[in-house]
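Note that one protein chain is taken out, while the other chains of the complex remain in position.
Coming up: chain A.
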Amino acid sequence: MEGINAKYVSKKISKTRWRPVSSSSLQQPDIFATGSWDNEDNSISIWSIGENGVSSMGDEFEGDPQLLCEYKHNGDVLDLQFLDQDRIVTASSTGAVTIFRHHHNSQTLSVSQLWERAHHYPCNNAPCTGVVCNSPEIVTVGEDGRIMLFRADQEGVLRTIEKADSSAIHAVTFLRTTEILTVNSIGQLKLWDFRQPGNEPSQILSLTGDRVPLHCVDRHPNQQHIVATGGQDGMLCIWDVRQGNMPISLMEAHTSEMWEVHFHPSNPGHLFSCSEDGSLLHWETSSNTDTPSFLQGGRNTSIISRSAIAPTGGNQSLINAWLTGDSSKGHLETTHMLPSQMLSVNSLDVLGQCLVCGTDGEAIYVNRHVPI
């Protein structure tokens, strides 16, 4: 846990995202965006760590995030994604979807495009809860149970899936370029294929047993059919959408809602999750043999160890790391990455060796030496 310091920012942070670095350069990310919530004046802000930022005198901590620019945001920022190097899409609790443009020269932000009533009820607005983009397409979901498809630089709506869900949709992710997966508050995962007309999902998956609302979903970077979800009871589930109706693994992760789960984009053997109980867990698969494995399908009620042990070797066939059913050969290590006694960690993002997260304690934590 060394190398992680709190930066207090006077606003509760609901989302943090790294700006993507071009895949050719091996640089570590140095700019991230945050969105705030539960404030009378919410805002999105761009921060910098490292030499690129404007550093003030007397900066005691190396890499203390510096605020580059800030812009007022109407409503809570419920989701935030970088569309590309210059543009950020946000989902607001007023139901609006906004594209902001970051001007590097003047270090300012401006609104580039706004869809004001993207999500609404018949009489008033509905919060837009999730946004995901695959430039230039943007998909948003909201509490009104609608899925909207937009295109950046185009005014109107490309497609609306009305009545996609009778409950609130909490998160969305792309499976393939034309397929998305949504999770809702009655614990269902739904696959949608944009090539098909109509308002029906192509597949519905859910847990038998208690239908726990799901809050976050993330797809494995290399395997398009593996997704991880986290929900209200803090359980981490790994699903294979090709087969069946049951998750491959369920693990007890947190003691309350899990807000975000992310596979590491370049090292998918690592998974990160953060929760309302104030913890941020780093999951690593590691094994001592050639065939790495993960927990077998079924319920595992304990986390194996809490120490950070570096994964052995680099030659693992990580493709099946999360799925192979032989648990005796593999380990799953989890590490707490933040000091204890914190308020809810609402969001995290990881890129390269850098991790950033934001909390309800109005603090941002940046770790630049994540052991992966």
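By definition in this document, contacts are C-beta pairs under 8 Å (C-beta built on N, C-alpha and C of every residue); 3 or more make two chains touch, one makes a residue touch a chain; residues count from 1.
In the analysis below, contacts and distances are computed from a predicted model.
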* Asked: UniProt name of the unshown chain, from "Protein yippee-like", "BPL/LPL catalytic domain-containing protein", "Nuclear pore complex protein Nup85" or "GPI transamidase component PIG-S"?
  -> "Nuclear pore complex protein Nup85"
* Structure fact -> By the document's definition of touch, the residue of A:V21, A:V157, A:L191 or A:M342 touching the omitted chain is A:M342
* Return the single residue from A:S23, A:S106 or A:S166 that touches the missing chain. => A:S166
* Structure fact -> Touch rule applied to chain A and the missing chain gives residues 6, 8-12, 37-40, 56, 76, 78, 93, 121-124, 126-127, 129, 143-145, 163, 165-168, 184-186, 188, 190, 201, 204, 206, 208-211, 213, 232, 256-257, 276, 341-344, 360-363
